[in-house]
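Missing here: one protein chain of the complex. Every other protein chain is in place.
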Amino acid sequence: MAKVEKKGAASEPLLREFFREMLLIRRFEEKVEERFRAGELPGFLHVAIGQEAVAVGVCRALDDGDVIMSTHRAHGHTLAKGTHPNELMAELYGKLEGCSHGYGGSMHLYDVEKGMLGANAVVGGGLPQITGTALAFKFRGEPRVALAFFGDGATNIGTFHEALNLAQLWQVPAVFVCENNWYAESTPHAQHSPVRSMSDRAVAFGMKAIKVDGQDVEDVYANTQRALDHARGGNGPVFLDVETYRLTGHYVGDPQVYRPKDELRELRETQDPIDKLRERIGLGDDELEELDREITEIVDGSVEFAKAGTDPKPEDALKNVYA
Amino acid sequence: MAKVEKKGAASEPLLREFFREMLLIRRFEEKVEERFRAGELPGFLHVAIGQEAVAVGVCRALDDGDVIMSTHRAHGHTLAKGTHPNELMAELYGKLEGCSHGYGGSMHLYDVEKGMLGANAVVGGGLPQITGTALAFKFRGEPRVALAFFGDGATNIGTFHEALNLAQLWQVPAVFVCENNWYAESTPHAQHSPVRSMSDRAVAFGMKAIKVDGQDVEDVYANTQRALDHARGGNGPVFLDVETYRLTGHYVGDPQVYRPKDELRELRETQDPIDKLRERIGLGDDELEELDREITEIVDGSVEFAKAGTDPKPEDALKNVYA
Amino acid sequence: MPEISYREAVRDALSRAMREDDDVFVMGEDIAEMGGSMGVTQGMLDEFGPERVRNTPISEMAIVGAGIGAAMQGMRPVVEIMYEDFLTLSLEQIVNQAAKHRYMSGGQLKVPVTIRTQGGAGWSPGAQHAQQLEAWLVHIPGLKVVFASTPEDVRGLLWSAIYDDNPVVFFEHRTLYGIKGEVPEEIEPIELGKARIHRQGEDVTVVATGRLVHEALAAAQEAEAQGVSVEVFDPRTLQPLDERALIDSVKKTNRCVVAHEAVVRGGYGAEIAAVVQHGAFDWLDAPVERVGAKFVPLPFAPVMEEFVVPHAADVLEAIYRTVGRTA
Partner (left out) sequence: MPEISYREAVRDALSRAMREDDDVFVMGEDIAEMGGSMGVTQGMLDEFGPERVRNTPISEMAIVGAGIGAAMQGMRPVVEIMYEDFLTLSLEQIVNQAAKHRYMSGGQLKVPVTIRTQGGAGWSPGAQHAQQLEAWLVHIPGLKVVFASTPEDVRGLLWSAIYDDNPVVFFEHRTLYGIKGEVPEEIEPIELGKARIHRQGEDVTVVATGRLVHEALAAAQEAEAQGVSVEVFDPRTLQPLDERALIDSVKKTNRCVVAHEAVVRGGYGAEIAAVVQHGAFDWLDAPVERVGAKFVPLPFAPVMEEFVVPHAADVLEAIYRTVGRTA
């Protein structure tokens, strides 16, 4: 997605672009759910419905040379970083045209040219690599930032601690975006983390932490810019403590038996980032409908593209093991 | 070592006992250095000269049912927890009479009857086990505390983060004693930790932290009591942030090329916990000399005991693998 | 004899042990309300409560370590590692700690912890959720290693693992959870270290583990139709290995195929081949054939996944290679 003017608050046209991208992610994810239920999609799928403002707000603040790594819940990040929906959908269908050429799948999305260095199905798995990527940028004096997405649950894994500690110690240009959606799979926050504010985690490293409202794309965008400026300016890494909500199950098909009855309904009513942004920019019904039509076409097109894609040959499995 | 009256400041006779124990550890460690240089001791040896007040102050505050785990630098902890110098020395000589029967060596000291559940040669290795031990105490409703010793360097390993996080989350009766001696092997604190105060580490878990002067045995003793009371009382684990000094090399034989020239001399002059305690209790030269004679006898005796000990038979190596 | 699934069999062993014995408890990620990512512990929270069916944070190292600590106090924790691939995060505790405390202490300690995990291909989990790493654990003195293939076996072996005084790493295979089989009314513990011969045969011994036991049985049936009589041998306990039964079997059949889902190179099959060629050298009419996954990470696209992991047809081919040789 094209780069736009930066620093300071997002302009009205920019917010409209954000809206469009967030809606695209939403519709894409809904389509994923639908196609999964139709039995068309192999693998384990995790959608990010409710967390679209984080993906878009963060990724739109990035420069072209900046890179990201993500998690099992990476569709939104990947789209926001610039991968075409066709290539993403083709990957979910396991096609050669997919962004990982059918070798990765939903939990292993890559688009290196676009700066997407990999979704990771091991919680915390990408974090030290972001530290190392940022170290390489520092070594080479490149004004680039490496950014990691991860969840609240990931703050419990040792890898998280080591990776952030090292990043701070070495003052590398990295940004660590914690999407605190209050659950790790079925495990509510209070059952997995002894601290409620994820910013407390950053104190252990003396890392600058910024609290962000993840349902407000403007807030995400502005604070990501601050974080990037800080990191790019050689002042060390930043921890973005983004509070957000997962407005759906952990995985596609999750019956969510662990969730209080009304929680989901209430959150959907009050915490939908798309509704919030719509209100903020005052988008009329007609405008929305037209946008939705356009986006639905793109998403439907991605399914068509994917289905028409090329299945790998069985023996293709033997390629790409060694360089 | 026998238990004495507790809570509140240490009495004068108690401090004299502490002094005796600290001196015993010091003389023991010096003997280890000597015997190593004489080529008599196999293995990798790490002495705790300068950190005696921590071992004694902590272990004397423990109840008999409390247990500890330690690190590669465990001689002092082991002696303070009640292992006889003979058995410890015999272990260093690899004898069946050793506290680990010759299977463990300096980095793997055990004396389960005395509540010493193991020194650990993997940095951070014992920490989650202390969490689990404390969990067992909690399960069984036993008023016991599990306590871990570890160094400043160990706060960089993921295991540390996971173990303390879990302990706090589950509110188990554990105490985590960080002996911050400002070095991890050759690596000075500033090269391994982005935060200077180790207490900052505890914030990530919301764990109660207490700062302790590790060269002052009274302070160690009193604060350990506080920590134990807290943990035993069901209020969750405690992080003891003990600042101390390693008045010798990392390992026996370490030329310490990484250490500023005068640092060691200066520390030895100003930070010796034994000198400090001697001043505090006003121990005269004669008294000291006599005590030293007595202790030297014990330590020399331990070497004799060890040398006269039984070498395992080669085939003994095949025992104790499975229960 | 009731018929239950492999999943239910695991649950039954856990539940019965917990009913009888306060020292047994289970912990793992999402095992409480959700009942585990494979549904194994479903319903157990209601029966035993959150203390004993203990949901944990994502801390593979610490939960294994906590299990070790509790085990050293005489409890019998069963720790679940959600996917075998995440063993890589807890190996320090399994390999340097659980396996060695008894030895390093000169016999003072016991570590009766059980570490359950599951893995395997099927449903395109991708390269980080499907490895078969049992061979690693077999290489570590101090551990016992189990890999069960039927409901009856998984129940009897898990019971024995829980009550074994040593650390046991207990492998389950994802695709087996749904298979059904008859089990005795009461649990009959199965001794660790005793193999099971699923099917007697005369011409070739197929040593198989986990999912491949079923592939081997299917292959055996086809082979029989072609006049080749196949013995299917499931070690069940990979360490200690029932060497005697293994060698006896091969001495009878004079041929051996070993099959597992893990990649061939460095897999458990290498150990079996090494043991067999040594113990039955003069009896072997053909080299031991190894069947396993191709030497690649598990690819996502189903067509490639299918190609990479071994099936009955691969076992059958290997059988024919061994008998064809001397035919």
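Which chain is which? They are A, B and C, in the order written, and residues in each are numbered from 1.
As a working rule, contacts are C-beta pairs under 8 Å (C-beta built on N, C-alpha and C of every residue); 3 or more make two chains touch, one makes a residue touch a chain.
Worth saying up front: this structure is predicted, and the values here are computed from it rather than measured.
Touching the missing chain, out of C:Gly74, C:Pro141, C:Pro184 or C:Gly324, is residue C:Pro141. Shown as candidates are B:Glu33, B:Glu185, B:Asp229 or B:Glu287; the residue that touches the absent chain is B:Glu185.
From the options B:Gly158, B:Gly214, B:Gly236 or B:Pro273, the residue with contact to the chain not on display is B:Gly158.
Mapped onto subunit B, the interface with the missing chain covers residues 42-44, 91, 94-95, 100, 102-105, 107-108, 120-125, 153-154, 156-159, 184-187, 191-193, 257-258, 311-318, 321. Where subunit A meets the omitted chain, the residues involved are 98, 100-104, 108, 110-113, 117-118, 120, 122, 125-137, 139-140, 146, 158-159, 162-163, 165-166, 169, 319-323. Residue-level contact of subunit C with the missing chain is found at 85-86, 88-89, 91-92, 95-96, 99-100, 103-104, 126-128, 131, 133, 135-136, 138-142, 239, 262-263, 265-271, 273-274, 277-278, 281, 284, 286-290, 295-297, 299-300.
Here, only the chains that are shown with their structure count from here on.
Chain geometry summary: the mean Cα position of subunit A and that of subunit C are 36 Å apart. Our note on geometry: subunit A versus subunit B, Cα centroid distance of 46 Å, whole angstroms.
Subunit B and subunit C have Cα centroids separated by 41 Å. Residue positions 156-159, 191-193 of subunit A are each in touch with at least two other chains.
Across the assembly, subunit C contributes residues 56-57, 59, 61-62 that each touch 2 or more other chains.
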